[in-house]
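Of the protein chains in this complex, one is absent; all others appear in place.
As written, the chain order gives the labels A and B, with residue 1 at the start of each chain.
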Amino acid sequence: MSGMNALLAVILYIVLAPIIGGLISGVDRKISARMQGRYGPPILQPFYDVFKLMAKQNIVVNKHQKFYILCFLIFVIITGAIFFAGGDLLLAIFALTLASVFFIVAAYSTYSPYAYIGAEREMLQIMAYEPMVILTVVGMYMVTKSFNVIDIATYDQPLLFSLPGIFLGFLFILTIKFRKSPFDISMSHHAHQEIVRGVITEFSGKELAMIEIAHWYENVFLLGIVCLFFASNPIIAIILALLTYFLEIFIDNNNSRLKWQSTLGSAWIVALILGVGNIAFLALL
Amino acid sequence: MNTVLFLILYPVIVAFLLLVLPQLAVRKFIVVASTVILTVASLYLVVQYFSTGAVFFEFGSHALDIGIFILEIALAAIIIYISLKHKQFLAALLMLIGAVMTTWFELAYGGQIHATNNLFVDNLSLIMALIIGIIGSLIALFALGYMEDYHHHHHNVKNRVPFFFFIIYVFLGAMNGLVFANNLIWLFFFWEITTFCSFFLIGYSRDEIATRNAFRALKMNLLGGLGFSAAIIYLFVNAHTVELNQLPTLASTVVLLPVALLAFAGITKSAQMPFSSWLLGAMVAPTPVSALLHSSTMVKAGVYLILRLSPVFAFVEGGATVGLFVAMVGAVTFLLTSFMAISQMDAKRVLAYSTIANLGLIVLCAGVGSYELMWAGIMLVIFHAIAKSLLFLSVGTVEHNLGDRIIESMDGLITKMPKVAVGMVIGISGMFLAPFGMLISKWAALEGLVAANPILAVFVAFGSAATMFFWTKWLGKLTMIKEKPADFVAKVPASETFTLTSLAFLTIAVCLIFPLISKYSLEPFITSIYGHAYLLDQSNVAILLIMMGLILVLPLRLLTYGELNYKPQYLAGANVEKEKFYGSLGLTRQVTMKSFYLNNIFGEDKLFKLGVVSSIVLIIIMFGVGM
Partner (left out) sequence: MSYLPKSPWLVHYDASSCNGCDIEVLACLTPLYDVERFGVLNIGNPKHADIFVVTGSVNEQNKSVIKNIYDQMADPKVVVAVGACATSGGVFRECYNVQGGVDKVIPVDVYVPGCAARPEAIIDGVVQALGVLEEKYKNMGKVAK
């Protein structure tokens, strides 16, 4: 991608991603409500929530937590910027890991038992999905011979056909990444859980709003990766991404939370069978 | 050439000076002066040779060879004597076999051996020399203050500090010799000296555990040494050469077995599975020793040798298969030791496992031996040396202040010892986070592996996930903001502060200038071997530097927060005061939190057995392929 186009893509991403992410989140809540036989909140509800949080008084346990959350938001944005500028996919993933570490450290820094357990479980979640994410990139490289998103996106065949195992494996860990049941062990968008609100227990007001926005950015980035599997046809790719998200909502509403052992175990087994299996198949071919 | 000789001999002279002049003031002066001198000398060497490519020196004479031989036998006699005294017959036997082999070789072929170029300098040696010169001497500087404290804390250990410094400087000299030697016999001589030095250092305290672990290290490294001398003999008998730079040009029938033997020696020295236990045992030694063994010397000698063999794996027919099994040993080690690090509570053991894991990654890179992986491997050596020495030394300082080195007791270290904690945060970030060094090389390694052998990348994928887990939970412990106990006062000697600060700055500086290191040092070096080099994509470098810049600038935001509304943690409404809650039976309880160690999944015993069995099988296959 030429410099101008990349810059344009980054600017579009920075401006549009929170809007798209927020809308997706609003639709998510609406669909979830309908699945539960409720009417549900307005589609714009997530925006109301964030604007409200911005207006609230800021209370903190210590000042460091504000700083870490700021870093979290910035590096999540950088992650997506690398991705939508057509940059190196692995680098984007590593930037996302950095952002997650800031998020975890923010929770640790509050010295709160609930945030602490949330942070530990968040690390378990990352450990659970990280191998599959890297294997996804590996698989994409094996087909397209490039790590650059732009090359992967402009590859003339749909990746889905050569990477079916990796696609399914990626769908599996998306449940963890979107914080959906049964794998929403560290924090949940649903109100009650056994560790209060997990990682985000000690954040309020502006910080909580920033976390929410960061998740919107992150979700758009993740759906972007899903789109890569059918990038040769953008319309089908977007439909694929939306279907994926719908599937995640469906899974979310049909499962209760599992223990961390199941999260780690199932994610690694899926990575080993679907991810490694697909890669071995490509390597032997 | 003179600088090379100076770098080998000067530390040895300093060593003897420190042995005969035991006064504290004199030692302080000598150590501080040699830190400066060694740093300047190694920098001067870089200035002299960094643009010349590989330079070979026809230094040496037959008399010198005989001198080295006699010295070797004398050292062997000492080791055998000590082993027998401690009833360590296996160690004595291994040493005896080694000595007999050397003597037989010398008697049978001594007159015929002729190496044109005994010494050489190229960019890899230069990088190693810088690591040894700067980090090695910084560690020696750190030891000045630390050893005083150490004997303050350990009354029952006999004060043998002059001997300690003697060994440390001999070690540095031997390491320099090792990286400049082109004659394998010389290389082997320095190799054995590092084995002996580490033996004395691990056994410094002379208590039962220390002695046992010292002998374990000795036995394993002597076994590797046997492989090394067998390689030399086989190579000379069949190919009439003992020169390192000749290896890639030899026919595959004569070179594969010696290369497999040398790789085996490298595997023992770099504590790969099944030999990882000696490095863990080495944790009983005073912390500067651990830092020295783990970062700039000893284990780096092992991976240095395997990196030198990379071109053989890449170019000699059949070499790739031998290399593949070397790489597999590295991959298995990386994966399993990263897992085991999760289950460790002792900070030094976590560091030890992470060292072994990172060495595994380097061995993995060197074993595959493509040009991208060569780049990644050398970068890993650099970044690991700096960040790991920083971490080890910090743990040493923390241990003297907190009384133990359990990660659980480091809760809220950032409020207790802010400077040291920030140093550790930099070190830990340096080990696994994005814009920092190790991750850059891990990234390159992953990209290189995917191109060369995607199945090996699977090991890295799973291993990295575990790496993230154990580092982050430690990082979290350090950065907790917790009330500082009123009676806590941190005491850090000046020499320790200086070393820790320099290493922290170095960690960041190297991350900032790594594109320059790559451009001016690695690219010419790798091009000279492979014909083309790994080129970093300019835009990715820019992104990394932007991220690094952000990480350096963003903390300033901390200074700009004005008045904030502070509220205590949410404790289900049962808060009594900060960090205390109203518990059952009406008692006020303190909030305490313990991390996940996941012993049932990542416990040492199961994984270790698995690792030993699989790596032994891999090594046997490697020899089979070599034959």
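By definition in this document, contacts are C-beta pairs under 8 Å (C-beta built on N, C-alpha and C of every residue); 3 or more make two chains touch, one makes a residue touch a chain.
Since we're looking at a predicted model, the values are computed, not measured.
Contact with the chain that does not appear here is found for just one residue of A:Thr79, A:Ser204 or A:Asn219, A:Ser204. The chain not shown here is touched by just one of B:Asn575, B:Asn599 or B:Ser614, and that residue is B:Asn575. Remark: the residues of chain B touching the chain excluded from display are 565, 567-568, 570-575, 582. If you put the missing chain back, the residues of chain A touching it would be 29, 33, 36-42, 45, 48-49, 51-52, 55-59, 191-192, 196-197, 200-205, 208.
As a working rule, only the chains that are shown with their structure count from here on.
Residues 412, 433-435, 439, 443, 446-447, 450-451, 453-455, 457-458, 460-462, 464-466, 468-469, 472-473, 475-477, 479-482, 537, 539-540, 543-544, 546-547, 550-551, 554-555, 557-558, 561, 564-572, 579, 591, 593, 595-596, 601 of chain B are the ones touching chain A in the complex. Those residues of chain A that touch chain B in the complex are listed here as 57-64, 66-67, 70-71, 74-75, 78, 82, 87-88, 90-91, 94-95, 97-98, 101, 104-105, 107-116, 119-120, 123-124, 126-128, 130-131, 134-135, 138, 141-142, 147, 196, 201-202, 264, 268, 271, 275-276, 279-280, 282-283.
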